[in-house]
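Input: a single structure, listed below in structure tokens.
Certain chains of the assembly are absent from this excerpt, and the rest are unmoved.
When the chains are written out, they are named A and B in that same order, and each has its own residue count from 1.
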Amino acid sequence: MPQFKPVVVITTAPNREEAERIGGLLLENRLAGCVQYETIRSQYVWDGELCNDEEIRIVIKTARCHYKAVEKTIVQNHSYDCPQILMQPVSRGFVPYLRWMKERLGL
Amino acid sequence: MPQFKPVVVITTAPNREEAERIGGLLLENRLAGCVQYETIRSQYVWDGELCNDEEIRIVIKTARCHYKAVEKTIVQNHSYDCPQILMQPVSRGFVPYLRWMKERLGL
């Protein structure tokens, strides 16, 4: 049985519709305990050009053992060539919430 | 004397009033160096139903040794049955800011 280690996976989508489609799939497939959306502005250099886009950041509360499946869901449902997907550790949390997450994630 | 390890604790509240009451208590009791608030949209499954709520995320800059007291303050002043409370590590920071945080936290 895989061990439950809570993590936060962060990605961005070009609009709310795409963000909620990805988030909804993750929740439906029990790959996320909770998904949060927030509007941000991103700045980066792409093909030598400075880009400045409004985007939706998706903050995904999940388990480390689900990372590959989360990544696959994002990549397959994303309109970007190379989406930003980063996983950040969680050191500790409120035990009843973690228990709820574990159950939601089918672990 | 407890060692000072900076951490970020993240929670959410249903509205700004509740968020600022929790944040204010943490600052007053020197359990947070700084508290930040931002509006997000949360999506999750609760009792078999897909929920989609606007919430306030509270980002709390504190010390690892204060985690239990921070958690207690959140739980006691929260209207949710099971608030999301997660602690994330900080690897490094601007030394004068960390020194200021340590002093603010009474460490």
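The rule is simple: a residue touches a chain if its C-beta (ideal position, glycine included) is under 8 Å from a C-beta of that chain, and two chains touch if they have at least 3 such contacts.
This one's a predicted model, so the numbers in the text were calculated from it and none came from an experiment.
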Copy number across the full structure, from 2 displayed chains: 3
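By definition in this document, only the chains that are shown with their structure count from here on.
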Whole-Å separation of chain centres (CA-atom averages), chain A against chain B: 21
Touching residues on chain B, where the partner in the complex is chain A: 7, 12, 38-45, 50, 55, 57, 64, 67, 71, 74-75, 82-89
Residue ranges of chain A touching chain B (in the complex, touch as defined): 6, 8, 20, 23-24, 27, 33-38, 59, 61, 88-94, 96-97, 100, 104
